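Then we have chain A:
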Amino acid sequence: MGLFAVFGAALSGLKSMTVGLKVTGTNFFKPQETVHYPRQEVDTLSTFRGHIELVCTDENKLAPRCVGCGLCAELCPSNCIRVDTREPSPAACDTARHPVPTPLIAVPKFRTTPPDLAPVAREVTGYHLTYHTCSLCGLCVQNCPAGAIRFSSNVYFAGMSRGAFEIDLIARLRVQADKRGREQ
Partner candidate 1 sequence: MNFIPAANPCSGLEGDFYAQRFALEAHEDSLILNMGPQHPSTHGVLRVILEMDGEYILRCEPVLGYIHRMHEAMGQNRAYVQYFANMGRVDYLHALAWNWAWAGAVERLAGIEVPARAQFIRVICTELNRINSHLLWWGAYLLDLGAVTPIMYAFEDRERIMDILQEPTGSRLTYSSFRFGGVVADISSDFVRRARALIARMPERLAMYHELVTGNAILRGRLEDVGVVDQAMARRYGATGPVLRGSGVAYDVRRAEPYGVYDQFDFAIPVQDAGDSMARYQVRMDEIETSLAIIGQALDGLPEGHFMNPDAPRGKWTPPVGESYFAVEGARGKIGIYLASDGSDTPYRVKLRSPSLSNLSLFPELAKGTLLSDAVAILGSLDLVIPEIDR
Partner candidate 2 sequence: MSVLTSRLRLALPPNTSGQDIALAASSQDVPSVAGRLLRKGWFLEDICGLDMAEGLALLYHFARWDRPTRVVLRVLLPHGGPECPTIEHIYPGASWLERETSDFFGIAFTGASNTTPLLLAEKLDPPPLSRKPGHRMSTHRLWPLAQWVGGANGNPLAEDLVGDPGVEAPAPKDRP
């Protein structure tokens, strides 16, 4: 390499350094991209998955749509859902008020295991979510035959103990119904 080439390379190298300073310099005067979190919040979290919650029936804000088939608990990869059910007593079995929903998904040709949808919906006595093991994969939501589960928008959920993440979703449904009732 000739002397001129060497010096030329050095000069173009120096030029690349000033170009770099120019880029950071222009960015210095551009507006900020971040938000000041506790005072401001980003507005893009509407589709972000919070923990799951139960959906109420159209008629009764306190009753979950859940039919107690237990498919969600069975499909959960982390075993973080527990559904407690009770066979309905004949007297309480008011199918007009609490009908068996038609499965939202067509029964595919590959299916071998559930849902053995109970002819009469079982009565759900408890629906517990152990959120700290949940991986938010969405299998429960997508496979629920009754459309009874959805993701909440509770994305800033934080707690001081492990117990704070063991959620009774039926109780949560009641609280939500209460709140909505008070707002109206």
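Candidate selection criterion: all candidates are chains of the complex that A comes from, given by their letters.
Observations
Operating definition for what follows: contacts are C-beta pairs under 8 Å (C-beta built on N, C-alpha and C of every residue); 3 or more make two chains touch, one makes a residue touch a chain; residues count from 1.
Everything numeric here is computed off the predicted structure, so don't read it as measured data.
This complex places chain A in touch with one candidate out of 1 or 2, and it is 1. For chain A in complex with candidate 1, the residues that touch the partner chain are 12-14, 16-17, 19-20, 22-24, 27, 33, 44, 47-49, 71, 74-78, 105-106, 108-115, 135-139, 142-143, 151.
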